[in-house]
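One protein chain is absent from this view; the other protein chains keep their places.
The block that comes next holds chain A.
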């Protein structure tokens, strides 16, 4: 009796200790997650805090007298005249009229508030609407990047304001008058890269990324799945397959820049494929993604319960039928998940693409797999290395776009796993 009691006492005390241990362990876990989350929050706060202004543009809205005499233009349908005509002067005059304190003598200082591409905008609009010649129109133009920086970051010491004090006073006045406005930066989503930050956009990089990813997907998914099925279902177990397995696992850990060097040496130098094109980028990223897809596909095939194979074999299904009818459908969610994660990795990859020339400055939106292109992470790399701070905020904005893509791909992977996974 006493023995039992003392034993119960011992158990009770050890219980306390066990619960304490459990609580401590749980606290470690929570702390670890808190650190990870904090790092994530800081990262996002920093990127969003610095980058949200990248999604804003600064415009000038003014009444422009499209005066043919001033522009040396009397027929807006005549290509030759359009080429020769002066589209800057009407803009300068319009802006001088908006600034009461500015005179004809300040015209150079006023002109520097207008984006160099504004005259191109005016020409294009006039080309579309030749009847506008010799009328007065209210039109909106991009402001000069210096105005853009001043309007968004006045008072921020990180940004150097290049406007003179007189120009700053004008811009302040114009903002009050509603001539200078900041609004959503649609230009950012409609243009390729540019030397002028106000005109620079990510469309070229996004299209380049999509083309590259498409090549990567159509090559790496079938090859990866076929390799996984062969290794898992058909290959004999011997030294050779062990060797292959070791090498596949090894490839998954090879630094991606090595794949870039390989692409440069093989695809470009040996096969003579063009530089900076999505096809070569896709081939290189395929090499990089394949091990990930093969490994995850093999894991998915392995997780198909042997009882299902036995059932099919017991009815007399051939090896191929077992694989096609039973193993593959059951393993598909896992394979797709692995592939999407591999693709997400490839989407964020920069280093190998630098080596095959996708780092070139490309203004046009690529229109094919063999057209020079760049991709989102490389665009970020290019802008982040730029001395102009206006590019830095665009780099942050581009990072946000890239992160949005990555998050949606990973969310898709999770959703598919939840949706398609079978229980038995």
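Things worth noting here:
What we mean here is this: contacts are C-beta pairs under 8 Å (C-beta built on N, C-alpha and C of every residue); 3 or more make two chains touch, one makes a residue touch a chain; residues count from 1.
Note that in this section contacts and distances are computed from a predicted model.
Of the candidates "Protein ImuA", "AraC family transcriptional regulator", "Phosphate ABC transporter ATP-binding protein, PhoT family" or "Heme exporter protein A", the chain left out of this view carries the UniProt protein name "Phosphate ABC transporter ATP-binding protein, PhoT family". Screening A:223, A:252, A:317 or A:384 against the full complex identifies A:317 as the residue touching the chain left out.
Here the missing chain is touched by one residue of A:101, A:138 or A:237, and it is A:237. For the chain left out of this panel, the touching residue among A:77, A:129, A:307 or A:404 is A:307. Residues 232-233, 235-237, 302, 305-318, 321, 325-326, 330, 422-424 of chain A touch the missing chain (whole complex, contact as defined above).
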